[in-house]
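Up next is chain A:
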Amino acid sequence: MSVAAVTATTEGYLLVLAIMWPVAGILVALVVNGRNIERVAYIVLPIGFAIATAVVMAVAQGGQSQIYVVGGWAPPLGVALRADGISAAMMMTTAMVICATGLFARGEFVQPAEGPEARAPYVFWILLFSIWSALNALVLGSDLFNLYVALELLTFAAVPLVCLKGQKETIEAALRYMLFALIGSVLYLLGAVMIYGLYGTLDIGLLSGRVRAEPATWIAAALMTVGLLAKTALFPLHLWLPPAHAGAPAPGSAILSALVVKGSFFLIVRIWFDAMPGHLSFAAAQLLAALGAGAILVGSVLALRQQRLKLMIAYSTIAQLGYLFFIFPLATGFAAGIVWSGLAWTGSWMQLFSHAFAKAAMFMAAGLIAEALGHDRIADLGGIGRKLPITMFAFALSGLSLIGVPPSGGFVAKWLLLIATINEGQWWWAAVIVVGGLLAGGYIFMVLGRLLADPLSPLVIRGAVSRSRELVALSLAVCAVLLGLVPLQPSDFLRIGR
Partner candidate 1 sequence: MSSTMDAFTVLAISCGAFFFVAGTIGLLRFPDVPTRLHALTKADNLGLGLVALGLLPQVAGPLAALKLIIVWLFALISGAIVTQLIVRAVR
Partner candidate 2 sequence: MAAAFDIGLIVLLVGIGAWMIVVRDVVVATIIFVVFGLLMAIAWVRLSAVDVALTEAAIGSGITGTLLLGAAARLKGADAGGTRLSFPITVVAAVLCAMISASLAAVALLLTYPAPTLAPMAMQNLDQTGLGNPVAAVLFAYRALDTLLEKVVLLLALVGVWSLAPDRAWRGVPSLDTTVPPSDILAFFAQILPPFGIVFAIYMTWTGASNPGGAFQGGTVLAVMWLLVMMAGVMRAPSISNVWLRWLLVAGPALFLIVGFTGVFIADGFLAYPPAYAKALIVAVEAALAVSIAATLGLLAAGPPERMQQK
């Protein structure tokens, strides 16, 4: 056997299970009669959730990364899986949002009681399992090519989700998303093969010890980063996102906005903080953050100008993704000369997790409103808040987290980032964070005001909205708020494994 640079830990088998359990679900779902596919989901979702919980506990108790060497072939020849603090936290968030979405989708994607198998439910559940498997593979992978396969799995599961309803506009949106995503993954692959050509390994852990500062490395890293930025929809590569996220059915939008775009962001962080730590130049980090700032400003302003609720929420996603990119200049600790700056690190991840909960809740609420009214024109939403108080409450709570009002996860995130900008002496990003918060307040209160206003004409409720689905949206929003109870200091858990 090859030189064991990487050794498996005792609970490492959980990592394989986390990826393969949903895969088993896909295979079973493909062959069972479509009528039973929901029953498959009732088994896949809770057990998958239990696996994620077990991984988090193993990482927390061990205080170190959990590692699994697949097939006993250690890198560089083989592929290893690794769960550190951030992967465990991502896995937990993913599991919570996916299970909540599963509960929410029960009302929307049911097989008809009589008659043959229907298309949408069959496809939806398979896509849901696939996204779960792909995200777990993305956060656990430690091999650049293995991560490429996971990225493609994620893309192929996300694109059909966009056009599940089948209208022409959604197919157009799906096609555009597909093209952006494909170019993105090809550029990533191009960078990855250069890395292999330079260093003879694709393993992130081995790379961190071998990477040299030289032009070829920078070109490879730049290609990978640009490719992943296209998939993350960072400004100015965001054009595909609004029609795609707004066009999907509500549970799909929730997953796409809350989780899918974060998968590629996670990979960018892996590259710069784990594969090539210390190689991100000051200028490059500033450039990434500047694009993030552009995303915050442009996304928020465009969100303010939308006429339709789902599009507004989609533009808000572009803005909220922008904050994540402050991790690059703030967490590498340039000013202090240290490699690790805990405040911004924690703040950025808190932003990711709280946005995941808040945005999923918000898309679900918007879906329920659209279901009740038969449309989602913001101007005509007047008074629906009184008919659907729980939904409105869910929308309001998640909105407050997006703005960053205490106590909420969004507040913790933005506050930590603000302090980090001061500590690092990069006050210019603080200005963007504050302005972004104000703009978010603008578009959230614009909608909230409408929800509470007197209706212009008597409201016609087209369909009854199920109470349990409202509660699912509300509980996700509550999760976003509860994240605000974590202490305002660098998290030790998110630091495990580095």
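Per the selection procedure, all candidates are chains of the complex that A comes from, given by their letters.
Assume contacts are C-beta pairs under 8 Å (C-beta built on N, C-alpha and C of every residue); 3 or more make two chains touch, one makes a residue touch a chain; residues count from 1.
A quick note: this is a predicted structure, and the numbers were derived from the prediction, not measured.
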{"item": "Chain A: touching candidate in this complex (1 or 2)", "value": "2"}
{"item": "Footprint of candidate 2 on chain A - complex, ascending", "value": "1-2, 8, 13, 16, 19-20, 23-24, 26-27, 30-31, 34, 68-73, 76-79, 116-120, 122-123, 126-127, 130, 133, 137, 145-146, 149-150, 152-153, 156-157, 159-160, 163-164, 166, 171, 190, 194, 196-201, 214-216, 219-220, 223"}
